[in-house]
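Working notes, structure below.
A single protein chain has been omitted from the complex, and every remaining protein chain is retained in its original position.
Moving on, here comes chain A:
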Amino acid sequence: MLKEISVLIQKELTLEWRQKFALNGILLYVVSAVFITYLSVGAKQGNISSPTWNALYWIIILFSAVNAVAKSFVQEHQGRQLYYYMIASPEAIILSKIIYNTGLTLLLALLGYGVFSVILGNPVHDQGLFLLNLILGAMGFSASLTMVSGIASKAGNNATLMAILSFPVIIPILLMAIRISKNAMDGLDWSVSADKLISLLAINAIVAAAAYILFPFLWRS
């Protein structure tokens, strides 16, 4: 099982590397989205209040993550999916995709964080907590978005469907992540955020478990 997953993740990485335009496209998407936000709010450096910074940051990460993960079941055509269906177990496929998309979302989040810090200023006081929160948020985003993109791909895969299916499901994760990152920005003690971190982890676990159990049924159809 573990070997299967690692092979599948390697496959995802090679595939991504061969189609660099997709990765580059999504990276550019983040940068342009941040820049549009910067111009729209008309903020000079440090002029923007930290709750607004936080909200804008997470909204951009949400939209880029939706776009990045949406392609995870599309980029391979039907014939190849049939091939995977024969050689790999559905559990290994969903886990490998979730892990891979976690990495991808985390990459986007870090890039977004970098660009945000450069042009909108960096109000974060507690870097450690902020990064931990990014990792947990990326895990939650990727678990729910991977599953939803699997569902949307079965339904003709239009972008509207992906958005309306994923947004409500992702809101609990997003809200927790925004609260923790607010705490990190204010530099509050870790004990304040501890229960929120645990709830975020618990929500991630619920979503990932649901995806793990349900994916085989989706894959079979």
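Criterion: a contact is a pair of C-beta atoms (placed from the backbone, for glycine too) under 8 Å apart; a residue touches a chain by one contact, two chains touch by 3 or more; residues count from 1.
The rule we apply is simple: contacts and distances are computed from a predicted model.
Student: Out of "Fumarate reductase/succinate dehydrogenase flavoprotein subunit", "Heme exporter protein C", "ABC transporter domain-containing protein" or "Anti-sigma factor antagonist", flag the one the UniProt entry gives for the chain missing from this complex.
Tutor: In UniProt, the chain that is not shown appears as "Heme exporter protein C".
Student: Considering the whole complex, which of A:Ala22, A:Ile59, A:Ile151 or A:Leu197 touches the chain not shown?
Tutor: Only one of A:Ala22, A:Ile59, A:Ile151 or A:Leu197 touches the chain omitted from view, namely A:Ile151.
Student: Going by the contact rule already stated, which one of A:Ile9, A:Ala88, A:Leu110 or A:Val169 would touch the omitted chain in the full complex?
Tutor: A:Val169
Student: Considering the whole complex, which of A:Val34, A:Val66, A:Met139 or A:Ala211 touches the chain not shown?
Tutor: Residue touching the chain left out of view: A:Ala211.
Student: Please give every residue of chain A in contact with the chain that is not shown.
Tutor: Touch set of chain A with respect to the missing chain: 144, 147-148, 151, 154-156, 158, 161, 164-165, 167-172, 175-176, 179, 195-196, 199, 202-203, 206-207, 209-211, 214, 217-218, 221.
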